[in-house]
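Just one protein chain is left out here, and the rest sit where they should.
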């Protein structure tokens, strides 16, 4: 892949939650990652001009635009942080212009879209990123180190779940996240994609890919009120999913996510049991990893904030904990460095596609009532 | 049902782990449950005369016997605590003699056996018990109170798992628990039966029964050494299972158990999310229930040892925790009182059968690779 | 010391909370500690004949008596489980008759009394026990093993606290525990005695005794209503205490107890930091010990229920947790075995006196506003 000389100009589609998270990440690089390439927050893309103008100023962009078509050609790197149905076209256009693309997860609303995006990435020979930011949690990287070093042994079980509760109230208004056309799926794509990617990242070297799945999807509330309007709209995605999985080696996986898990705000946990040890992680305590060592008698609660822990030397002394947003700083550092240096980046669009294949198989399994092979 | 005048003579088949647990329970009734009927530990049944003689003395039985056939007619109540394949015949013989029976879980190695046992119970018009002792944990009873009072609201999710690790070492010797003929199934029957029963006990008033399941079973180690012998024997049961379930109302269930969960000894957890609250229980901290209340912001760790908590007034002041064995005391108190007073007992053989139907559907689903209705 | 041939007849003064705990312990020995000497629950001593008669029957005693004077001569072993002010005279009388004595903690209401009792014990050359039952928690014994093996290294800090909340309501009625004449002190003697003994048990081999203390006592509610009566009585003991301590090696201790710690029922914790590791224990989770090992990165939550853990082989398989009352079974086993075999027992009256010296120094320090040497 080609190298790109800094300063790297970045065009960003999306200026709300994810736009802010990535803008903040880029803004923090010079102080904490001085070895990162210089980045130029160039242009912010959206539809609502006045909101966009405010956001561009606040988030440190030089300019804004309402048409992504011109932007994707005009910048060194394109960040696609829009709603899921806006992932394919702008990303593909950028790739066709030879512009590296970071796209938020899930890669696309449908498997077809994801395949088109991955094909475009293959053709473009530029870096792509599917922004599974939880791969960049220090405790997750530390878990990966332990797994790679064989400290967990042969893996038998992988268990992931992602619990939120923001839809448990039936009067919570309808949003694009409740719409199949715009979001593709519900809890499955939004939350489950994180879980499946994390599982793949952590254990696929040991147990191979997910070969087949059995899925279960459910919509608990079928109609939701429209905000600032009378009437309701139909919810066309799942409120929750569960899945069973079989990895190549026969390791067993169980996965689950819900927007109806009362009391849980952003509770993403992953647990692994192997022949020599076990690991547990919870996003709401993201500085910690629970480790059951071969010679141990119980889980050790490791505060992953020591100087030699992943990324931690960039920040503060031991015990001075990091937050959720730091994962974006690490991700942006790795992606933008890869772009500057002409190296590939992981997780890329093909990783996003791999997750999508699993999600798709889960949906298909739910529909057919039987196990489905992951293509 | 008829009443039985105390002292109630009890015949017990099985003198190891479960034999000791129930003998201890009976022995403790007079001091802590003086309102329980007087119980006479009459006869202990087993095969190995010398071990049996020692056990009978130590466990406080008047006598021992090696043939259950005569015993089941000869006592007021029969406890069947043998390995699973010994559950059907002695239990049915006892019932045919009009003798109330308490049988350990799972009710039987096969669904056919379970049905025969339940039929015999129906015909006998005497009390039966399928000894799901975790229904008698104070914290579980307290959870049931909260559920019955509507504090959890409409239930969306039920999640249960039971993790042990005693088979993770491939050199752990073969035992009857690894044999399909003697045990019926492995982790599924041994551990999963507890989970399914607890789920049914806690939520079936709200969400009805389990209508259909999708199951996954796995044997990680196929051959195990025979103790004190050369050679190996084949493991013909599952080392682990997982299952997805749908309840009548559409509530989702996920269940799992393993004997390969390194670091977990007897970790049985159950979690419930409803529209108004959530509950979490873990057997290794059995004095505690985690409660998310409607007006709460997080789980409250309730130490269920207050005077008005279930069964607690029988024991010690607040904060003086109970142990695993107390569940057997409560269970024996309830069962023997029911016998003395001519009242039915829950969970009975029909409850054991209901669990067995679910277990069977899980096995069948695993074989067919599709969801299976619970008969 | 002389041996006493079983069956050992036991006379017990006190039939409420502690009477029940010890009677239960004795009753359970034959089944779980068949190597314990045979014990005969002979006579129960109290004042209220009707309550006493009921208790004697329920707790398995052959007879009851209202005068301890004759009993202490008439039994093989005397258990003094009365309120604190009844500890000295009956215990001394028993010792003067050559009868071994187990006395509940704290040893006595005053240091003078404790010294008289310890002197009587010295003169009698029979076994004495000051019933600090928490020494017999498996997790505490396991902690002691780790400490003795040097796994914690040179000890710098010992921290103990015992939190309850049963007096936080100012309308909670006055009881003998609020009276200096009957109880000696309040939270200090009742709860602090446990903490000081546990600290001494665990660390005195490493850091020597407590050399000096600085104490702080406080009564938050000065008058309490009298139950079933009009009017109030004055609280003449502390509701809470704190203390700082210096051990012989210079190790630092901090201790605290309260009956006003809202939300805490029986929360006795002890924490130790050494040069190589740290330990934490909490009574409300008494099956667990948190261990920070030299090569560890965080506390390991050890479930102390493995077969080779202290006392655990007597009970159930791993993960089948014990309760508070089991500590009494272990204590009774050790004490009665010592009596039968003519061996000394620990903790004895001199251990009780050593604790009393520390308690006394804390009180004196509080009065004088300065550090006080422990005599």
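In order of appearance the chains are A, B and C, and numbering begins at 1 in each one.
The rule we apply is simple: contacts are C-beta pairs under 8 Å (C-beta built on N, C-alpha and C of every residue); 3 or more make two chains touch, one makes a residue touch a chain.
Values in this document were obtained by computation on a predicted structure and should not be read as measured data.
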Identified contact with the non-displayed chain, of A:9, A:24 or A:219: A:24
Sole contact to the chain not displayed, among A:4, A:199, A:286 or A:358: A:286
Contacting the left-out chain in the complete assembly, out of C:97, C:254, C:282 or C:337: C:254
Chain not shown, touching residues in chain B: 288, 291, 296-303, 306
Hidden partner chain, residues of chain A it touches: 17, 20-21, 23-24, 27-28, 30-32, 34, 58-60, 164, 166, 264-267, 283-287, 303, 305-306, 315-326
Chain C residues touching the omitted chain (full complex): 153, 156-157, 159, 163, 165, 168, 214, 216, 218, 220, 240, 242-244, 246, 250, 252, 254, 256, 258, 260-264, 273-278, 292, 296, 298-299, 368-371
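By our rule, only the chains that are shown with their structure count from here on.
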Remotest chain, chain B as reference, centres from CA atoms: A
Between chain B and chain A, distance of the C-alpha-averaged centres to the nearest whole Å: 42
Residues of chain A whose C-beta touches two or more other chains: 296, 298-299
